[in-house]
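Starting off with a structure, shown below.
Note that this complex is displayed minus one protein chain, with the remaining chains in position.
In this document, chain identifiers A, B and C correspond to the written order of the chains, with residue numbering beginning at 1 in each.
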Amino acid sequence: MDFSGVFPALTTPFAADGSVSLSDLKHNILLYNKTDLAGYVALGSTGESVLLTQTEMEGVLITVKENAAKEKKLIAGCGAESTAATIERVKRAAEIGYHVALVKTPYYYKPIYKAEAQIAHFRRVADASPIPVMLYSVPIFTGVALDPSDVATLSEHPNIMGIKDSSGNIPALAEMIAITPPGFQILVGSAATVYPSLTIGARGAILALACALPEKCAALYQLYRHGQLELAREMQNVLVRASKTFMSEMGIAGIKFVMDQRGYSGGDPRLPLLPLEEWHKKRIIGVLASVEPAAVGACSS
Amino acid sequence: MDFSGVFPALTTPFAADGSVSLSDLKHNILLYNKTDLAGYVALGSTGESVLLTQTEMEGVLITVKENAAKEKKLIAGCGAESTAATIERVKRAAEIGYHVALVKTPYYYKPIYKAEAQIAHFRRVADASPIPVMLYSVPIFTGVALDPSDVATLSEHPNIMGIKDSSGNIPALAEMIAITPPGFQILVGSAATVYPSLTIGARGAILALACALPEKCAALYQLYRHGQLELAREMQNVLVRASKTFMSEMGIAGIKFVMDQRGYSGGDPRLPLLPLEEWHKKRIIGVLASVEPAAVGACSS
Amino acid sequence: MDFSGVFPALTTPFAADGSVSLSDLKHNILLYNKTDLAGYVALGSTGESVLLTQTEMEGVLITVKENAAKEKKLIAGCGAESTAATIERVKRAAEIGYHVALVKTPYYYKPIYKAEAQIAHFRRVADASPIPVMLYSVPIFTGVALDPSDVATLSEHPNIMGIKDSSGNIPALAEMIAITPPGFQILVGSAATVYPSLTIGARGAILALACALPEKCAALYQLYRHGQLELAREMQNVLVRASKTFMSEMGIAGIKFVMDQRGYSGGDPRLPLLPLEEWHKKRIIGVLASVEPAAVGACSS
Partner (left out) sequence: MDFSGVFPALTTPFAADGSVSLSDLKHNILLYNKTDLAGYVALGSTGESVLLTQTEMEGVLITVKENAAKEKKLIAGCGAESTAATIERVKRAAEIGYHVALVKTPYYYKPIYKAEAQIAHFRRVADASPIPVMLYSVPIFTGVALDPSDVATLSEHPNIMGIKDSSGNIPALAEMIAITPPGFQILVGSAATVYPSLTIGARGAILALACALPEKCAALYQLYRHGQLELAREMQNVLVRASKTFMSEMGIAGIKFVMDQRGYSGGDPRLPLLPLEEWHKKRIIGVLASVEPAAVGACSS
């Protein structure tokens, strides 16, 4: 199965009482179904998965699966700190009907986890998983980056199909692409690197920004695919600016606020993530106004 | 309540089938009860708490409480990523009978958690907690270090009684001591800094090494307290070497192996933490032989 | 003047007695003159400039200038720690006939140098310089990275013409390109990022690797310029592997040894940089054999 294209790292909407709002999540999915997004990633970092209970995670997985359009590819965030807990999550995701399990590096005991520990962990998970495993390296949150040579080692496992590399480290990405087999699917995780990553052989991207600006993110990929490189570069520039403000500066609360402005259900994040202050919102609205007019139109809802 | 002295950050023993062995945990506690350790820390980082299920954590908390000698002070590791989950754990620890809740900094979204988020989190937890809260800053694992000035701000909360600072950063510790009230209890978390930290005003230490060498760790504190500074310094030198090999190089598996050598129930850690290899064990046995003869005798069991 | 294309960051050859060998430098320049390299950078980091005396630096500047073919653009590394010393070097480079002065960030007092200090330094140097200034950000050596917004501020100075950004940080590069004027010339400094950087708007690159593999480095640029993107990507993959071994693993001594293998004058670096050991050389020869056959032929000498 080919995972080329752009996937949103879905946010998790919360109701006024702080509980997960599955109806708001459904609302978002139904809107995204109308776009060129290649599929969905449930329970990624942007989904505040580390702040959810097991029951809440189950609800999110089922809701996304039930409401996704048939052609959308489904990726479930399954990473847990222990190998056993990760395997449990991977199996449950497979039962619900996900196509791929996204498994992040264990990270708490980072000075103790040498490369052998990471490799052994991923092999055990991949051995036990009913569905293909996508590695997930996200050092900005975990403090752990998978080394290209370790990714190459893991790419030989028949049930490891690719990686989401959110490092933003293009020299390492270039090396990874050069030393893994052509069938190993590499996606990136930061909006600011999508276009240059595509040009060196990445398949696509999993983006927080695609929750708020799905058409533009998907359009960047389509422009690239159809050889409209000048337009692709312009769109990339737009997304760089948007991503800097909405995500790098404001975090998940920023992405959710932009979603609210554009007809999606965003809302506040869960504590200890703080809601935005008024000046944050004003700043976002200003940047959004400068970004909106770019090539692809507003949300079709 | 005064938390001066040395506390072990208890390891969690596992049975051959990988489940938590509460009987082995009880065995260790009964041995530790005969030492000068000031009390126990259950579910700290050394306890592999991030690798345990909620049920397993509950079992550990109860077992430690039920077997601890009366005079031992009890500290429960309660940190979770979400504020709500942390509050639940703190309440449960209070019900079981712990004296203090050790709450680590949230850390997954580290670039998003500014000081305000950390302060708001700790205040909410302290407001809701039936027992006093001890802050926990352990950047080696979390990538997040509480700033001395933020600790000073939090020290004003009536239900925040102190901090376990595992940073090993003595300049920051010195500043923290200088700007917090005298009643704010500061413990350190690395064996290599115990003695110098005591000399500048820390109350004591919570140590992984104290699971394996409880008499020596406790002796260091007693020597300092009784003004035997030269002997204290020598003991500190012994612990520096032991800690370097057993913990910094070998990790939790190293501490557990030393425990096995000395009559405690150590065993292997849980995956993805790897068991030791043979050369690790030989190296540890060699260093242990050079450390054992120091001033205080072997395990009394 | 347009600085598009690939420039070698020239190495400095030393004679057997440890002195700078200007004749060997001349030998290299005469060979490079026959290639598609856009020009030369003298006294960059690869040139071991921080290990040279003032007299030696003068000799290098003059030798490069005198032997460079007419069409080659000349860039002089002029960075010094003090603003006054930097200005002196810039003026001397202009006198000798260099087109552009490459000025790296001051870096020794990195915790004290805030953005204001960097901006003030570059403005003073640019004010005083008879030739245009190219900023130089090389955090791998200096520990200091120029922030895109500060580069944008400096790009407004009429005598600051561009930047050599050796950070390898493509998200930051993308932002920099998006917020600086179109005439601001951005070159990158690591072989592993040349192609993706070109695709998002960089003008070219200044590369250590171009001292050893000038034809291949220059060919990558030409392939990109002529829209042969598939071939460009393949060449990029070759350079990624070469750069990893020759430069990232082996350092300047590695580049110089490859030069020796290919008809240039490489030689050993100056102490405290150590010469290669035999196993290093074997490893390099192995990688070189796999790299040589790529599209563009061997050194024409």
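As a convention for this text, contacts are C-beta pairs under 8 Å (C-beta built on N, C-alpha and C of every residue); 3 or more make two chains touch, one makes a residue touch a chain.
This structure is a prediction, so every number in the text was calculated from the model and none was measured.
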Chains shown that the absent chain touches, full complex: B, C
Candidate in contact with the missing chain, chosen from B:96, B:145, B:174 or B:231: B:174
Residue, one of C:116, C:230 or C:278, that touches the chain absent here: C:116
Candidate in contact with the missing chain, chosen from B:124, B:157, B:244 or B:281: B:244
Sites on subunit B contacted by the missing partner chain, in the whole complex: 168-171, 174-175, 177-179, 190, 192-193, 195-197, 199-201, 229, 233, 236-237, 240-241, 244
For subunit C, residues in touch with the removed chain: 18, 45, 50-53, 81-85, 106, 108-113, 116-118, 120-121, 124, 140-143, 248, 251-252, 270-274
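Heads up, the rule we're going with is that only the chains that are shown with their structure count from here on.
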Most remote chain, CA-based centroid, reference being subunit B: C
Interface residue overlap between copies subunit A and subunit C, same or different (over half shared): same
Intercentroid distance (Cα basis), subunit C paired with subunit A, Å: 36
